[in-house]
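Excerpt of the complex: some chains, original placement.
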Amino acid sequence: MAKRKETARILSQESLAPGIYSMWIETEMAEEAGPGQFLSLYSKDGSRLLPRPISICEISKGRIRLVYRIAGKGTEEFAAYKAGDSIPVLGPLGNGFPLEAAENKRAFLIGGGIGVPPMLELAKRLPGEKKLIMGYRNSHMFLKEEFEHEGPLYVATEDGSFGTSGNVLDAIREHDLSADVLYACGPAPMLRALKDYASERGIEAWISLEERMACGVGACLACICQSKEVDSHSQVHNKRICKDGPVFRAEEVELR
Amino acid sequence: MNLSVDLAGVTLKNPVMTASGTFGSGQEYSEFVDLSRLGAVVTKGVANVPWPGNPAPRIAETYGGMINAIGLQNPGIDVFVKRDIPFLRQYDTRIIVNVCGKTTEDYVEVVERLADEPVDMLEINISCPNVREGGIAFGQDTKAAETITRAVKEKAAQPVIMKLSPNVTDIGEMAKAVEAGGADAISLINTITGMKIDIHKRTFAVANKTGGLSGPAVKPVAVRMVYQAAQAVKVPVIGMGGILCAEDALEFILAGASAVSVGTANFHNPYATSEVVDGIRAYMERYGIEDIRELIGAVR
């Protein structure tokens, strides 16, 4: 799993919903990367030096798919690229979701907002019984069709325009769903609620966290989250999201 | 062609080092760069005990740079000695340990602890803008800087580099002060105190409110200060601040730096350190420079 920086070719670029883009890039990192890991994309404008971490959405032979939201100048630049353009990427980064945790267990795969994309490759790779629960803001339910191929899909929309009106936990309750292990990616409030939900029911929960990053490889100590136990790197209570994560056992970390 | 330089009696195979805090203890970037290619690895600051650092967000990108307020998170000298020094010993490079502390005693404790360790030099960080006590307080006052230099030198088994803060009115005076205190070398610049405001959330972009500005944005300030420091003192000067490529490194060397450190650039390009070495060699070939020492301070 050697990390590297390379200039990847963009194979396709399309908009999935307002402000949401999907890009396939050609890279040998596809051979080594797994779901829950991420790549860091570099801007070509010298005024922006730090790379933008983007989760891996899908992997196929020699290609990786990234689905991202325009959040600022960097992602705006990426969205303007076309098939045939090149983009500098660093990866594969982070630890990824542990597939073995779901062995012989019923799993929830839960995505919220721009946390939806990384659940796709996980859904494709995870064997066994799994329920896919995705929360969107409104009826722009990007990747919905792809998820429908991978297992039973339950959708919640904040504005009630489709599926359960509310969030992913509302969908779980409405459909009276249950599981033994859950994997989740999404906004902090969702992860906090899922952590509580899982601990109440004694469910094993794996969540993917976000923080601003500089190096992306564990060297700069920018991207910490607070951990319950003393961490092995700095002997304090800080895990590095880029290197020790982004995926953590929910009990391991304190969510602000 | 000679690329090796001498820093207070320590020979570096080339003048390219890593900037403290941007390269960990080398492990993470050893996946990208053969550490044996570098003149020295300067480690992240280490204190007498583990420090938790500041709350997140700890960094923010700025135009041509970044601000950081890591707050010197580190595992403390015990783990460092057990884990990081043996790791670095695997490579044919110089080991420079960056030392931080809140009080003079903290610094001295770490320095004493390192006396019997196989490290080549010590870099004393009296210029971190991101911790409330200690650090920068020593680096903004000539008397305090001289005093702590003397205290460290008394106990140090290795040559001592004093790392200066750019957040001062007169860098030449600061350089003279640590030279008077016995510093064997000087390194600069540490980061410039900066601030970014998130206008949409209407809050500070880093939790610590202020952070240290680094990256190519600061390079002109860093080159100027290296030049002024090199004019002010006789001990060797190590230059840093915004070096992205060999051309940048050469600016520092021509301004008077005997060696350079590459920091923020690692985040932009993990191969940066190694590419700077190659680029310096290419420049020397192009202009027929036999010895890098011909370039040190050549612009006056």
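Letters A and B mark the chains as written, and numbering starts fresh at 1 in each.
We take it that a contact is a pair of C-beta atoms (placed from the backbone, for glycine too) under 8 Å apart; a residue touches a chain by one contact, two chains touch by 3 or more.
None of the values given here were measured: they were computed from a predicted structure.
Undergrad: Given one representative per chain kind, what formula describes the whole complex?
TA: Putting it as a formula, the complex in this file is A x2, B x2.
Please note the rule applied: only the chains that are shown with their structure count from here on.
Undergrad: Could you work out how far the Cα centre of chain A sits from that of chain B, in whole Å?
TA: Here chain A and chain B have centroids separated by 35 Å.
Undergrad: In their complex, what parts of chain B are in touch with chain A?
TA: Residue list for chain B touching chain A: 21-24, 27-29, 31-32, 44, 50-53, 56-61, 63-66, 68, 70, 73-76, 79, 215-216, 264, 266-271.
Undergrad: If you look only at chain A, which of its residues touch chain B in the complex?
TA: Residues of chain A touching chain B: 2-5, 42, 46-51, 90, 211-225, 233-238, 243.
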